[in-house]
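Take a look at chain A:
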Amino acid sequence: MVEPNDDMPLLEMRQVTRRFGALLALDNVSFSVRKSEIFGIAGPNGSGKSTLFNVITGIPFPPSEGEILLAGKPIHRLPPHQISRAGILRTFQKDAEFATLSARENVYASAVYCGRMTSTEAKEAADHALDDVSLKAERRAKAASDLSVFERKQLMIASAIAGRPKVLLLDEPAAGLTKPEVTGLSDLIFTVHRRGITVVLIEHVLPLLLNVSERLMILNHGAIIASGSPAEVVRNPEVVEAYLGKREARL
Partner candidate 1 sequence: MSNNTNALEIAGLRAGYDASDVLLGMSFHVGPTERVGLFGPNGHGKTTLLNTISRVIRPRAGDVRFMGEPIDQLAPQKIVARGLIHVPQANRLFPDMQIMETLELAAFTPRAREELKTNLDYVLNLFPRLAERRRQQCKTLSGGERQMLSIGAGLMCAPRMLMLDEPTLGLSPKLKDELAEAISEISSRGIPLLLVEQDIAFILSLVDRMYLVDHGEIRREINRSGELDHQEIMDMYFGSEGA
Partner candidate 2 sequence: HSADRIAKIGILAPLTGNSAADGNEMIDGAKLAVDEINAAGGVAGYKLQVVVGDTQNQSADAVTSAIERLAGDHDLNAILTGYASGSNFEIETMAEQDMPYLIWANSAQTRDIIAPHPDKFPTVWSMAPSLDEYNTAMVPVVKGLLADGKLRLRNTKVALISSDNPYSKTIMNGLKKSFESAGWTVTSADLLPFGEIDNWRTFLAKVRQDNPAVIINTDYQPGNAGKFLTQFLEQPTDSLVFIQYAPSVPEFLKLTGKQATGVVYNLLGGTLNTPANPRAAEVIKKYQDKYGHEPGTYGPALYEEVMVYADALAKVGDPTKRSAIGKAIGDTHKQIVSGKLSFDAKTHLANQGDDSIPIQFFQIWDGKRVLFYPKQYADGEFRMPPWMQQ
């Protein structure tokens, strides 16, 4: 396989549409994410951000129309678990974990099934990933449901890293976190990024979003209303009107 170079789009959406009855949750969306960038997505509530992640991963539904390509290959017709194995891993806006499995098992499962590793490799990878997110060692044997909010975020990212993704899709990872935790999270995202993983980030917590994103795209009513460098985008009057509101714009 030819490794795509840095300029080549790693993840590409072509005229992607998703309908729910009469509602157009995604309206003819096209954009691409370059290899090794951190790509931010924002937009008002219900503008279709999570839906975008849903159709990319096929979990729980594929797009109604349009094409999605990973490194130039169409993936929108693959069964969802194949999409994950092809290298697109996501986190969920709602908490998602294997509640009865231990934290370590959570990560291990991802390494085995998504990263396609052998048992020994996977154990190592799991420990590595948990080290990366610095989940305390004594918490790793706890059932995932017993972890605290932040620990669950750590777990979520660790399990994603262990799956050896090419692209990591993060859906509002900072929701409900305290300031210091948000800072910790942005460090985490950089760590992931340094490993050569492309990150797509949906976030309403602006300090995080603006801090880490290299490029930013704003959705409204399922359509792209702005994209470019974060600094540019936040000055866009349409974005201020639809998303930021007056006060944040003043910042």
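Quick note on selection: all candidates are chains of the complex that A comes from, given by their letters.
In this text, a residue touches a chain if its C-beta (ideal position, glycine included) is under 8 Å from a C-beta of that chain, and two chains touch if they have at least 3 such contacts; residues count from 1.
What you see is a predicted model, and the numbers here were worked out from it, not measured in a lab.
J.: Could you sort through 1 or 2 and say which touches chain A in this complex?
T.: Considering all copies, chain A is touched by candidate 1.
J.: Okay, in this complex, where on chain A does candidate 1 touch?
T.: The contact residues of chain A facing candidate 1 are 20, 42-46, 49-50, 93-95, 148-150, 172, 175-181, 204, 206, 242-248.
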